[in-house]
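Heads up, one of the protein chains got dropped from this complex, but the rest are sitting where they should.
Presenting chain A:
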Amino acid sequence: MSAAGASIGVITFPGSLDDGDARRAVRRAGATPVALWHADADLHGVDAVIVPGGFSYGDYLRCGAIAKFAPVMTEVLRAAEHGMPVLGVCNGFQVLCEAGLLPGALTRNAGLHYVCRDQWLRAENTTSTWTTRYEPGAELLIPVKHGEGRYVAEESTLDELEGEGRVLFRYVEDNPNGSSRDIAGVTDARGRVAGLMPHPEHAIDPLTGPTDDGLGMFLSALDTLVPA
């Protein structure tokens, strides 16, 4: 199977914003992007799924709280249970936490301000499906843009995440949202479901982003989907 033979679905909810860039990132990495619609309980045979950023269902109630009940999410939960790689970015990370695929929750930024800037991250876990292309400790420059990105969880959950090496990325230099232990992204116990607040899909091409540091996440997943 060639890389182009791998397909990655990108969900569009009402209010999604970054589905277009996520599909572009998938294409740039060499796979085929497949648009998935929130109301459609069908993953159309994709090999992996990306839940993109934006304001799904207007972020009413809580960010991601309504999106988790979308018909397509029922299918994502089922597929994830069987090991399908799933990536949630920003609002997608919030959706995956609300849906229980990832632990913790994202709350209002400590400084109350919406933060939009290029942010340095450090790769902590480089064995998950979405991060194998990074060197341990590598620093990446990737945009963040969110008002509710402060990662919180019970202390015991945070200890468990640290102990099992499930913190994917940490903010370096300046934590944009007051996130616990500077956590920018985490993965599930199997390393297949990943969520992060920064936007790797906005950093795949120096022409349109600060760097191409985000492309590694999509290439990492393709390595798994396309056995060498």
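Everything below uses one rule, namely that contacts are C-beta pairs under 8 Å (C-beta built on N, C-alpha and C of every residue); 3 or more make two chains touch, one makes a residue touch a chain; residues count from 1.
Criterion: contacts and distances are computed from a predicted model.
Novice: Out of "Amidohydrolase family protein", "Glycine dehydrogenase", "Protein FixA" or "Phosphoribosylformylglycinamidine synthase subunit PurS", flag the one the UniProt entry gives for the chain missing from this complex.
Specialist: Listed in its UniProt record, the absent chain's protein name reads "Phosphoribosylformylglycinamidine synthase subunit PurS".
Novice: Please identify which residue in A:D19, A:E75 or A:E98 touches the non-displayed chain.
Specialist: Only one of A:D19, A:E75 or A:E98 touches the chain omitted from view, namely A:E98.
Novice: Any idea which of A:L17, A:A65, A:L141 or A:V172 touches the chain not displayed?
Specialist: Answer from the full complex: A:A65 touches the omitted chain.
Novice: Of A:V34, A:A48 or A:A153, which residue touches the hidden chain?
Specialist: Going through A:V34, A:A48 or A:A153 one by one, A:A153 is the residue touching the chain not shown.
Novice: Which positions on chain A touch the chain that was left off?
Specialist: 61-62, 65, 97-98, 103-105, 107-112, 150, 152-154, 178
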